[in-house]
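Scroll down for the structure; my scribbles are underneath it.
Note that one protein chain of the assembly has been removed; the remaining protein chains are unaltered in position.
Presenting chain A:
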Amino acid sequence: MIRKSWLPVTVILFIIIIWELSSRFFAIPDWILPAPTGIMTEALAGWADYQHHIFSTIQLTIYGFLLGVTIGLLIAIALHLMPKLREALYPLLIMSQNIPIIVLAPLLVIWFGFGLTPKLIIIVLVCFFPIAVATIDGLRQTNPELIHYMKMAGATNKQIFTKLELPHALPSIFSGLKISATYSVMGAVISEWLGANQGIGVYMTLASSSFRTDRVFVAILFIMILCMLFFAIIIGLEKLLIRWRKDENG
């Protein structure tokens, strides 16, 4: 793991050094593009002022993610068990992803006010889809030989689902979870733009409207950190639950 990560770390360091040098050399004004050192200074100095925004976003992301995953899984299982329903609803699922969130967001505020509801709806909307699609595909791609064996062995449909199809879909479900986890952070930030009183989204809007570009970058930095953190948690869970996969190439 450590040996593998030196390459991306080197690339990132290289970009930061180029960025730092060029902003000094060309004397770029801070409100256009602050130097990495300037961003770090603000990140350290302003921690006490903005940390509540970050924790608020983390909380919102977790709520939204859990809700989105639950809804995504339930939809996938329902559509898998009822093929007619899948036929009827699958196009609708895809269409739900074509709604521009930026347009929908203000509408949601009109319908549901400034509370938690419209924010959760936005996060759910961006993160249920990867889960639902990955799960449906995973369930559908169950090895037909194994299904045939289960039927010959006398398994009931419920047993085929719980003992075969669901564990078989687990790796797919985790692919979906990884995508959803990163989307949910973005969803949370976007939903905060709508009009929240705290959160990274709020901090970001305030910063950009007052030309505090360094703070915008601090916000971006924390969004990235949060994404990676959620991603890492999902990977950890995956390793814990899908141990058999490691040995497949062995």
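Remarks
In this section, a residue touches a chain if its C-beta (ideal position, glycine included) is under 8 Å from a C-beta of that chain, and two chains touch if they have at least 3 such contacts; residues count from 1.
Simple rule for what comes next: contacts and distances are computed from a predicted model.
As stated in its UniProt record, the chain not included in the shown complex is "ABC transporter ATP-binding protein", which appears among "Proteasome subunit alpha", "ABC transporter ATP-binding protein", "C-type cytochrome" or "tRNA modification GTPase MnmE". Here the missing chain is touched by one residue of A:I16, A:I71, A:L116 or A:L170, and it is A:L170.
Touching the missing chain, out of A:R24, A:K151 or A:K239, is residue A:K151.
By the touch definition given at the top, chain A reaches the unshown chain through residues 145-146, 148-149, 151-156, 159, 163-164, 167-168, 170, 242, 244, 247-248, 250.
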